[in-house]
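Presented below is the structure to which this report refers.
Removed: one protein chain of the complex. Kept in place: all other protein chains.
Now for chain A:
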Amino acid sequence: MFNPFAKKSAETAPAHVEEKKTAPVPVEEQSTSWTQRLKNGLAKTRQQLGGQLSALFGGGKIDEDIYEELETILLTSDVGINATQHLLAQLRARVKRQDLQDTHALKGALRETLLELLSPLQQPLNVKTHQPFVMMIVGVNGAGKTTTIGKLAKRLQAEGNSVLIAAGDTFRAAAREQLQVWGDRNDVHVVASESGDPAAVIYDAVNSAMAKKIEVVIADTAGRLPTQLHLMDEIKKVQRVIDKALPGAPHEILLVLDANTGQNAVNQLKAFHDALGVTGLVLTKLDGTAKGGVIAAIAHLSQQSARQIPVRFIGVGESIDDLRPFDAAAFVDALLDD
């Protein structure tokens, strides 16, 4: 695939990629103010990134200084060095190809470059493919797994699905109690057990969902770091046991990433993907000052390995409604627009 360091291929990027960006992004049913909410959620990001950017894009000639400024901005947004170099190479190629002259035009080019990178990650989650549709939520400690489950349950129910939650974090103190609160808030049953075996709890939940014809099962798991190989083995076992309860399940393995995370997010994705085969991502805490640029690093990685793991949702707060489907165009716009 595309190699950011090879100037040649940057310049000969296929033309059809160009056209893709103008294809209209499917407009989902959304609460009236969702763009506004996302913008609020991303307010700080915009302030940091957008604020700096609009100053840069005020017009005037495109020179080396502006590229260096862009590099700084991308790096401080956690885009990471590889993706940053890739984006800048793409941008330069585009500027050359389209013979762009001033920084206004450069802004449009940057939007398109970012969009080209991020659009492939926008693939909404479809839970209608199986019944019950079994989801496993995984991630490092404190990423926001349990909170995301609370938000997801609300969302899936609003879309007309019946939901069951499995308390698969049998390790952390009061993890079960925390999840139970989210179950109560959603009026959803939480399958839990006093026993310390996460596989058994989730196995029970899947069986119970099949018996009760419940449409979606969401399984919480304990947080674990990419280096904790024994815990990675443990979660693999959970996956195998679920497959025994319902062949083909789990159908979605959602990796929850904290938007505050730096380049370690890439290691997290690698480790969980190698263990389980991650099928989707959730990026939480985008309501903070973290700029969410790590998405670009991940997009760049998946582009290179031809392994397109979509970003299903973003988290923009601690309340039950603070979960949004990932929308690449809105995301890029929210970053670049004032």
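Quick notes
One rule holds in what follows: contacts are C-beta pairs under 8 Å (C-beta built on N, C-alpha and C of every residue); 3 or more make two chains touch, one makes a residue touch a chain; residues count from 1.
By our rule, contacts and distances are computed from a predicted model.
Per the UniProt record, the absent chain's protein name among "Signal recognition particle protein", "Phenylacetate-CoA oxygenase subunit PaaJ", "2-oxoglutarate ferredoxin oxidoreductase subunit beta" or "ABC transporter" is "Signal recognition particle protein".
Contact with the chain that does not appear here is found for just one residue of A:Thr76, A:Gln101 or A:Asn126, A:Thr76. Within the whole complex, the absent chain has one touching residue among A:Arg172, A:Lys212 or A:Arg240, and that is A:Arg172. Among A:Ala166, A:Ile218, A:Ala249 or A:Ala290, only A:Ala290 touches the chain that is left out of the view. Counting the whole complex, the residues of chain A in touch with the unshown chain are 44, 72, 75-78, 80-81, 140-144, 171-175, 177-178, 180-182, 225-228, 258, 260-265, 267-268, 285, 287-291, 293-294, 318.
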